[in-house]
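Got a structure for you, questions after.
Note that one protein chain is taken out, while the other chains of the complex remain in position.
Residue numbering begins at 1 within each chain, and the chains themselves are lettered A and B in the order written.
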Amino acid sequence: MTRSGRFLLWSGIVALCAWVLVPIYLIGVGAFGGRAAAFRWPKGILPVNTSLDQILVFLRIEGVANAAMNSLIAAGLTMLFSLLLGAPAGYALARFSFRGADAFRLMVLLTRAFPLAILALPLTVIFIKTGLYDTPLGVSLVHTALALPFATLVTAGLFQGIPREFEEAAWVFGCTRFQAIRKVVLPLALPGLAASAVFAFVISWNEVFAASVLTVRERTLTAYLLTVLSESPIHYRFAGGFILIVPSIVFIFAVRRYLFALWGVTSR
Amino acid sequence: MAGIVIDRIEKTFGTAKALDAVSLTVADGEFVALLGPSGCGKTTLLRIIAGLESRSGGRVLIGDRDVSDLRPADRGLAMVFQNYAVFPHMTVFENVAFGLRTKNAPEEKVRRNVMRAAELLHIEPYLERYPAKLSGGQRQRVAVARALAVEPAVLLMDEPLSNLDALLRLEMRADLKRVLQEAGTTTVYVTHDQTEAMGLADRIAVMHSGRIVQCDTPMTVYAAPATTFVGGFVGSPPMNFVPIRNEDGRARLDGFEATAPGTGELLLGFRGEDVRIDAPERGLSFAVAVAEPMGSHVLLTGTIADKLVRVVAPTGIRVAAGERIGIVPDPERVVWMSPETGAALPRIIS
Partner (left out) sequence: MNQRILPYLLVAPAVVFLGAFFIVPLVQTIVLSFDGGGTGNALGNYSRMVNDLNFGVSLRNTFMLVLVVVPLQLAMALAMGMMLQKIERGREMVLWIWTIPLGVSDLAAGLVWLALLQNTGYINSALFHLGLLDGPTPWLNSETPVTLFAAIVLAEVWRATAVVLIVIVAGLQTIPKEFGEAAEIFGAKPWRKFTRITLPLLKPSIQSALILRTVLAFEVFAAVYALGGRNFPVLVGEAYTWQNENQNYGVAAAYAVLIMVISLAATLVWLKALRTNPETQA
């Protein structure tokens, strides 16, 4: 490549990195700047009088801490459910050829052609009857429906990547199928399982629609922010947006090695 | 008592027949080598014995017990896998100890057996390492050690030495034979290396496209192959086969004549080293194409009646390419085959 070509290439790359990073930086500045910063005119690119207090003020607003807690619970449960349901199914897809395997795979893939969160609408009635309405558990059930297809396909890929012979060797040396899974398969699959758990967490943490439909008082953070959006002062919105973003970025960083395993399945 | 009886085992993959009514009996403490070309079904048979592969028909007995429907764990055997299957998340020590640990053996016994197996396979220096840091040959030795450590009554090995360099393989072979003999372990050993099979085994079962075509002592397999395939597969150079006509009990070709079974067209089989070199008009007329000095002998390649033939001549011999010489196979050591079936004809005791 020529010098000018290389220069052009790297300019493009740097510009695109800035396109991603600068807005995050700026909402961070907004979140820590409080009211004064939000209304200062004109703004400079550098932060002025930022302090942690501004975020703490936001967190002390009635309902925010509770909503954050609900989000954590719902996301944690989603993580748990999608793994508990998805990993065995993924294992079955990876290790057995059985009648109906293709039908099951199809059903899992089919969920992607549907805007799943919208299916929360009819669930409201049943949830009210069963007491699941307005609970993080209820929200997590719908979020599990979102995350489960991914968890199933990702873990199937994961188990496929662990040679069958490892398990067979364990059987020959005296393990039952269950013991072989515990002693050999799980330790080898652990990082990947953790990655898909984190992924399920992020799906739930970020979901807005179903969470808003299925809660009134026990809002998740996204649902809370959505409902108070129009009445809350603008710097609170920045603080809320920033708090939403931070865990996601940390998680995506944690699973960066598995990004392709996680999202690559969408291309199959 | 842990002999193995394989009784008319069948295996089909879809429509392809991988094993066709294979029967084999391995006596307690015996060492049988499964020898055959790639894809003939050796691994499949071994996996069926271990219970890792489902069978389409037949039974497997171990120590007079029908184990056909038992899980691998309950068959009381150990196995060395063709692709090692050494657990990457455990140290070499834990790998070798794996079988003992699942059986809850006392720590002292675990340590003792692991050390002994490690010593035998020269892997003591790596005991605390993880398999990712080992070479293919080292991993293979870990796999063998893991199987030996449990002191199994029945040991199945799938090409356990294939990835070692020649010198180490020779040494391991001797050690392995000694240890298994001392322990009286019943062993089925898969290989496609015929010298390994000859050197190690009490008996060799030669497989060819899903069947056992001959199962005999190494010397019998070598000297009296049951089919032309066995003769061609076992031994280096392979056995020579020359078409010959049998009239009134005597087979004649060029200046060679011998008592032969059957009538009509036959195949005369002889080993390259079981011949005497003579004048061109005496014996089979051999057109030399290449003479390769091998140190201890000279390997002559050429044709008899347009068939490719290789013979072994003493070092001193002077022949040039294009020359014709006479070849006289030792009549005591020739075999006669049917050209139609490729199967050996009974020898005539004269």
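Quick notes on this one:
To be clear about the criterion, a residue touches a chain if its C-beta (ideal position, glycine included) is under 8 Å from a C-beta of that chain, and two chains touch if they have at least 3 such contacts.
Note that this is a predicted model, so its numbers are computed, not measured.
Seen in the complete assembly, the chain not on display touches A.
Taking the complete complex into account, A:Ala145 is the one of A:Ile55, A:Ala145 or A:Val184 that touches the chain left out. Within the whole complex, the absent chain has one touching residue among A:Gly34, A:Gly86 or A:Pro136, and that is A:Gly86. Hidden from this view is one chain, which touches subunit A at 1, 9-10, 12-13, 16-17, 19-21, 23-24, 26-27, 30, 38-45, 81, 84-86, 88-89, 91-93, 95-96, 98, 100-101, 104, 107-108, 111-125, 141-142, 144-145, 148-149, 152, 177, 202, 205-209, 212-213, 222, 225-226, 229-230, 234, 237-238, 240-241, 244-245, 247-249, 251-253, 256, 259-260, 263-264, 266-268.
The criterion applied here is as follows: only the chains that are shown with their structure count from here on.
One inter-chain figure worth recording: subunit A and subunit B are separated by 56 Å, centre to centre, where each centre is the mean of the chain's CA atoms.
Subunit A makes touch with subunit B in their complex at residues 163, 165-166, 168-176, 179, 183-184, 187-188. Subunit B contributes residues 50-52, 71-73, 77-79, 81, 83, 85, 87-89, 98-99, 102-103, 146, 150 to its touches with subunit A in the complex.
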